[in-house]
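Only one structure is covered here, and it is reproduced in the block below.
Here the complex is missing one protein chain, while the rest keep their positions.
As written, the chain order gives the labels A and B, with residue 1 at the start of each chain.
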């Protein structure tokens, strides 16, 4: 039975489908970032202002240790302050949204928990009173997540989020009381301000039997916090000086 | 150690700049120097050896600037007026100096237009440029396009009509602007409204909005309050406030020019239209 499809204009009967030649170079060639400025033991690559339509943005690549091939890639963009509709508020309202761009490994409830946690931290840090009647929206896109789903090891990601948001806010020129950064130790993340004397966020979601005293945990996180903070500040000052 | 005399340095968010006041000891007298948080600076509590100390910290990346404040001048950001009462008790006999500390981005310094609208959201008393979007008998709805940056007026704070901060010469000629980057197509601009009672200072209840503004006009107005959730309340009841740019025939014709405070003329056709004009010079 010969049925022609009258709804479409068909090609000639002897037409053959297009076949493309296989590309010679492999797709593995990933462009190496040019500016590897901040190499620490746990190396971090920072680039601000990549998202052109956002008020401020930061791009973070984190290599957790030398063994891991893949790194955590996080893109943070800050929009606002933009006018918020509805009731009058003398302060800006903050919203944080976290999304996995590629493979979704983190359950949605956990994502919401991370968003709550981060917006709690940054409510304390952003000078919200400077921006009445407005909203500040922070969008986090996790571009690459090297941890496997069954580990559920979110610590490096949460710490990267804190660092990423701080960088993006600084890039946007939004007033923040301190360069907040987070440090990790085992299964704990602690976000500090005021040079490590104050804790703005604590996240401990699995027990490690070795450390029972919370102060020791905080002290250990502080070491990695100070290192991260130094890198962030160095980057901010350096990129500013380069611009002038 | 005097903080204000230090050379300019770069600052990052959270960097301690100086305490909120210090004593400058001269050979025979001492002065109290009070530091006031300006743009990009916040006053925060720090604990040092069990004591709480107020100190100024930077909140943005930029360069630290100290500006001596004269009595009349308005603080550049108006964030925190000093709590005079606190010091007066202890140091009433000594001299007092006020410095406004601000952290600014060098890249935007000295430019007529800067993009830093985010840190210059309209506040009470600010002069803004706005575009009329809608008119009704009671009010004109506008969207705010730019906030005029506060300048230190040459006429020592007394404007051409005797009150308020007005740039040199009356209009906005000497001012710089923070321009909103938001697109009005997306509805992301800050909105305002000019009530018919706030159009001019005289005969307030006889104002006809249609004879004052038309959609598309660019208006120079002053923020009288932050208003409600959706609109800033603006006023043009001053000589130097009102329509600054308008096109004839609801935008179809050419540019018009003010010939008096309530008439604009289109030079190409000679037709006149009624507007509440801003004093151009």
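General observations
In the analysis below, contacts are C-beta pairs under 8 Å (C-beta built on N, C-alpha and C of every residue); 3 or more make two chains touch, one makes a residue touch a chain.
The rule we apply is simple: contacts and distances are computed from a predicted model.
This figure omits one chain of the complex; the name its UniProt record holds, of "Mitochondrial inner membrane protease subunit 2", "Ribosomal RNA-processing protein 42", "Actin-related protein 4" or "Ribonuclease", is "Ribosomal RNA-processing protein 42".
The chain not shown here is in contact, across the full complex, with A. Considering the full assembly, A:194 is the residue among A:47, A:63, A:82 or A:194 that touches the omitted chain.
Contact with the chain that does not appear here is found for just one residue of A:100, A:113 or A:234, A:113. What chain A contributes to its contact with the hidden chain is residues 91, 93-94, 107-110, 112-113, 115-117, 119-121, 123-124, 128, 187, 192-194, 197-207, 213-215, 218.
In this text, only the chains that are shown with their structure count from here on.
Within the complex, the chain A residues that touch chain B are 55, 80-90, 127, 130-134, 166, 169-170, 172-180, 193-195, 197, 233, 236-237, 240-241, 243-244.
Residue ranges of chain B in contact with chain A, taken from their complex: 10, 12-14, 40, 42, 44, 46-47, 57, 59-62, 79, 105-107, 116, 118-119, 121, 181-182, 188-191, 226-230, 232.
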